[in-house]
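In what follows, a single structure is set out as structure tokens and then discussed.
Excluded from the complex is one protein chain; the other protein chains are retained at their positions.
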Amino acid sequence: MSEEMSESGVVKKFMYVNRKAPYGTIYALESLEVVLIAAAFDQDVSLAFIDDGVYQVAKGQDTKSIGVKNFSSTYRALDDYDINKLYVQKESMEARGLTDKDFLVPVEIKTAAELSALMEQQDVLLSF
Amino acid sequence: MSEEMSESGVVKKFMYVNRKAPYGTIYALESLEVVLIAAAFDQDVSLAFIDDGVYQVAKGQDTKSIGVKNFSSTYRALDDYDINKLYVQKESMEARGLTDKDFLVPVEIKTAAELSALMEQQDVLLSF
Amino acid sequence: MKFGILINEGPYTHQASDTAFQFVKAALAKGHQIQRVFFYNDGVNNATKLTDPPQDDRNIVNRWSELAKEHKLDLVVCVAAALRRGIREDNLAAGFRISGLGQLIETGIQADRLVTFGD
Amino acid sequence: MKFGILINEGPYTHQASDTAFQFVKAALAKGHQIQRVFFYNDGVNNATKLTDPPQDDRNIVNRWSELAKEHKLDLVVCVAAALRRGIREDNLAAGFRISGLGQLIETGIQADRLVTFGD
Amino acid sequence: MLHIVNKSPFERNSLESCLKHAVKGSAILLIEDGIYAALKGTQATARVQAAMQDYTVYVLQADVDARGMKGRVLEGVKPVDYAGFVDLATNHNAVQSWL
Partner (left out) sequence: MLHIVNKSPFERNSLESCLKHAVKGSAILLIEDGIYAALKGTQATARVQAAMQDYTVYVLQADVDARGMKGRVLEGVKPVDYAGFVDLATNHNAVQSWL
């Protein structure tokens, strides 16, 4: 399959739009699972964290007491797969009293306008 | 079971709190299915329609084109089961541009404050 | 005190079943009774024995089955909601039973408190 | 034009699968191709053959199976999401197949448009 | 780009988020419970009317009818059927669902 991709040489821009908080629902985790697979396909991948999605990459997550798997360290592994375009939406971050020091991975802070411009360039948008 | 109920003679106040629009999700339908069963138990049953829940009892629903079952006529059957305490929250109705003429069954319009007072008297609150 | 529990969402997708599980464990630890745990809406999906999550994650279905065995919990799956979603005796996990919505009303009547966990 | 379809919610509980179905039918009627329908998150629950809704309601699972047969649709259920929720070959409805997430990425690459239906 | 919103503006922030991120000239399609944003005389009406300066707003008529809201759709919001939905997805280079 990936051979076919290489042969065809198609490289599309994929953006994963994450708007939901972690743990309350599974979307953050299952979105991340798609991203990890996407890494094998040599596409142009970026992740946008908007609204409550910014909480997905918040530092210090400790799920021991809720008895649910803590998957936040997986975001740190993304860089090993050359996935390093992680965008946090500025207004969403600020509305939640967060700053660029509060994230567990390096992220770029983008205003809504900047992120809109990036979204416009995408071929495929995946939102969970 | 209902014999046991009669013997014990327990009558509790059950309120069904409906806050979601119909068809987008199944909660309105499956809440109604509980209410129909509840009718057999000789309990004190009331239904509150709050927020988008007020849309559940809106007139003129026609689901032909979405290919989903139209269950709105079932609200009309409630009266046959002696379930006739249907409360529509006034502020929710007004925020949606609806009036007391827009409902498919007779409902009482209650302010948030009035409904709060009724809620306080309940033994069991079921929300879907 | 006798608690009735209503779970309206399926496993993994929403935290409802996880929170309910922790609540039930804590209530039992305090010596309370669990009159019944009723599974409704997508909650019926907590009862499939075919679930097989990744090794490093909790198995929500087994956890309920085990707690039910240990404490003789009555785990009831609504038959109408279950049929709509493909849960039957064929794929029902240990410790669960399928029954009618009357069991939910009965829980409302018999339990001192009904606590609902959903979306 | 080639459409890829992603369905992220289960049958009945959310309208996602219904809307996607109407979209796919309309696209086919216009002569478009459906490159693949991919079921993810609770969407995998659309693929259980054990579903048995009331007589007067639509059968969402059968509807997909029949449309797949008629138009040779490729209905793919994500294996990881399916195992988590108890969907396996044992209870898989006709016309669906279980495969990896790579099939979703492939759809993103090969289809001209990917349209997502969810909660 | 085609933006799709399927949630009520009274219940969730998805329409609001869409409006913050859709560039001028985009198309916005309201489906499922999203159709409640397309109606006259509600607390969301002014917001949507303002948005119509910058965007073309469509509504899936089937979902309007299902919910009994026929005849309440705001002037200027364009009704489409499922075939029209397909055309919208065809005529825009990408589709973003605000889930």
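Lettered A, B, C, D and E in written order, each chain numbered from 1.
Please note the rule applied: contacts are C-beta pairs under 8 Å (C-beta built on N, C-alpha and C of every residue); 3 or more make two chains touch, one makes a residue touch a chain.
No experiment lies behind these values; they were computed from the predicted model shown.
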Chains shown that the absent chain touches, full complex: A, B, C, E
On chain A, residues whose C-beta touches the chain left out of the figure: 20-25, 51-52, 55, 58-66, 68, 70, 72, 95-97, 104
Interface with the undisplayed chain - residues on chain C: 1, 3, 8, 15-16, 19, 22-23, 25-27, 29-30, 32, 113-119
Chain E, residues in touch with the chain not shown (by the definition above): 10-13
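Quick note on the criterion: only the chains that are shown with their structure count from here on.
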Shared chain contacts [chain B and chain E, defined touch]: D
Lowest number of touching-chain links that must be crossed from chain A to chain B: 2
Centre-most chain [mean C-alpha coordinates]: D
Contact-richer chain pair [A-D vs A-C]: A-D
Chain separated most widely from chain D, comparing mean CA positions: B
Cα-centroid distance, chain B relative to chain C, in whole angstrom: 25
Sites on chain D at which at least two other chains make contact: 8, 12-13, 15, 19, 22, 41, 80, 114, 116, 118
Residue list for chain A, restricted to those that touch at least two other chains: 26-27, 123-125, 127-128
Pairwise chain contacts, counting only pairs that touch as defined: A-C, A-D, A-E, B-C, B-D, B-E, C-D, D-E
